[in-house]
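Since the structure comes first, as structure tokens, the remarks are kept for the end.
One protein chain is absent from this view; the other protein chains keep their places.
And now, chain A:
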Amino acid sequence: MIPFTYTRAHDAAEAIRLGADAATKYLGGGTNLVDLMREGAERPGALVDVTGLPGAIEESQDGSLRIGAAVRNTAVAEHRAVRARYPMLARAILAGASAQIRNMATVGGNILQRTRCAYFYDGTVRCNKRTPGAGCDAIDGFNRMHAILGASAYCVATHPSDMCVALAALDALVELEGPGGRRTIPLTDLHRLPGDRPDLDTVLGPGELITAVVLPPLPWAQRSTYRKVRDRASYAFALVSVAAALDLAEDGTVRDVRLALGGVAHKPWRAERAEQMLRGRPAGTESFRAAADAELAGAAPLRDNAFKPELARRLITAVLGELMGDAA
């Protein structure tokens, strides 16, 4: 690890003042950044610790929930309102990493964690994310874990977060504050598809800080869940995961639905096409499968992950079926 300076920020303004320099990075729990600094994939000259920034989990009058960026992953999954009103979010967090890591990881750090592509970690192979223009050894390499949707000829890496898949499905908003002021953007607009600039994970500007995540009210998300398929029963990244919420009308049609996929793309993948197809249609295996087919129609699997499109289709169908419950 190259030497760096360490400072602790006490509020957002101080963090942004300290973090304005391009060689500076914000530090959450360190569970991703410290690892990448050891591997030389990140080389900041200064770290600004933002775990001490104020911000808890606040319930607003309108039913929305505001979660400070420094709140630990465990605290989000443990919060009573999250468990009762957004079970898919609690389940997504609990499906990620280990209990020890969740105790350290912050909301901001989880959102901005970088890909687990082994070629990105390995400084001896080509990676466009690590060194723009270098080429990508994953495209023709071991790519079982890699993307099937929205990838490019430059990068087939996936975003590894479970939490973000639920946030994408819930229409979460991300509050940002930077040298240029404040803005709020949908989480689904925060992460980029790789295109020809896979070195840019997100649309964040230099020195921009995540200050909070807001979950808009969504009463029917009480009926929601998260399911993750992985190579072992626990403590492994997703091959494919699904966050889903289902609102059934009295006549058995789908009044509304939320669907997002993990493990398939460079960003948490909101399955808008499938959602659109399902609204107003009779709930049931047939329409679930048709919607999943439509969402995966553009899938472009690689050498080692041809199983992913079918796995994603089955997972979508099964999870929506589970949410139908007794109505099925």
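Keep in mind that, in the parts below, contacts are C-beta pairs under 8 Å (C-beta built on N, C-alpha and C of every residue); 3 or more make two chains touch, one makes a residue touch a chain; residues count from 1.
Everything below uses one rule, namely that contacts and distances are computed from a predicted model.
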| item | value |
| --- | --- |
| Absent chain [UniProt protein name; select from "2Fe-2S iron-sulfur cluster binding domain-containing protein", "Dihydroorotase", "Cytochrome c oxidase subunit 2" or "Oxidoreductase"] | "2Fe-2S iron-sulfur cluster binding domain-containing protein" |
| Selected residue (touches chain absent from view) among A:Arg38, A:Arg144 or A:Arg279 | A:Arg38 |
| Touch criterion as defined above, residue of A:Pro3, A:Gly133, A:Gly181 or A:Pro219 at the omitted chain | A:Pro3 |
| From A:Ala41, A:Ala77, A:Leu149 or A:Leu320, residue that would touch the chain that is not displayed | A:Ala77 |
| Residues from chain A at the interface with the omitted partner, ascending | 1, 3-6, 27, 29-31, 34-35, 38, 47, 49, 51, 74, 77-78, 80, 83-84, 87, 90-91, 94-95, 97-101, 103-104, 233-235 |
